[in-house]
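Notes follow once the structure below has been shown.
A single protein chain has been omitted; all remaining protein chains appear in their positions.
By letter and in written order, the chains are A, B and C; residue numbering begins at 1 in each of them.
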């Protein structure tokens, strides 16, 4: 293993990456539920991007296949954690808002969310 | 959807990316099975890296959650295709070589490969 | 392949199984969203149960490993379709009801649903 990016939950990596982060964008609250966690999402995605670059280095350096696969699993897990966080915010804001409003829109919102979950499950 | 990177199998994206590729490294055949497909692997990983950057732009631009989730599914699918390709080469070269040699190493190799498959399945 | 249960979506299997079904239970509308689809759920679960019994026959008859694995994938897919259907009904009824009521319960409901989705994703 030649990279230090495998451990997606490493506190050290997190701190290091936080130091490298661009200044927080002072965006106004956007239209979607996940906007309030934008910085956390971007930080997480930058870490996954680093893992993907780590994978490229591993392939270039002929790292043992099994170690490459371990890094792939870590990146996939990172993407799934991001997706679950996004989904939770979507259910809490968009879906709940449609339900609170009443009317037929809730059925569309639920069907749309379920289709997205099905896509996550089947990849 | 504000990016063009969602469609992991897009021929156009593939051609465009090929144009951007660094010159093929003239590495000698490395010790692992996947070395002979190194360029294809690097190209695939660069495309996934582009998808992860696309996700960051989507979050920054407050793209609708469900569209972000669709892009996550595409990236995860790309990572899984890469993992399956790597695994196939590993079985064909490393595991088969251990089997051809005879001796007890084959059991370790198979157990190691199965553990890697389990990690892929459980993420 | 010695069983006819592999194709989870086979119309013929569905018709055959419908013929074998116990009389529909005339249960009153239960407290949960999925109650109204109870018969469809039970039919689907009985088909999956048949697939699991088919797997036992395949193992007893030394059917080729890869064909057994194909049947496992079909059963897993059946279970996931059932889970997605249940989840959709849960979001539409339980989660939406909590949202319509207002109050803090919606957060618990969404967190609980997300945890269930995470468990499905990680198996």
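Everything below uses one rule, namely that a residue touches a chain if its C-beta (ideal position, glycine included) is under 8 Å from a C-beta of that chain, and two chains touch if they have at least 3 such contacts.
Small disclaimer: the values here were computed from a predicted structure and weren't measured.
One chain is missing from the display, and on subunit A it is touched by residues 122-123. Residues 80, 84, 87-88, 91-92, 95-100, 102, 106-107, 110-111, 113-114, 117-118, 120-122 are the ones on subunit B that touch the missing chain. Mapped onto subunit C, contacts with the missing chain fall at residues 25, 27, 30-35, 38, 41-42, 45-46, 48-49, 52-53, 55-56, 59-60, 62-66, 68-70, 72-73, 75-77, 79-80, 82-83, 86-87, 89-90, 94, 112-113, 116, 119-120, 123.
FYI, only the chains that are shown with their structure count from here on.
Note on chain placement: the centre of subunit A and the centre of subunit C lie 28 Å apart, centres being C-alpha means.
Between the Cα centres of subunit A and subunit B there is a gap of 18 Å. Once the centre of each chain is set as its mean CA position, subunit B and subunit C turn out to be 31 Å apart. Listed for subunit C are residues 122, each touching two or more other chains.
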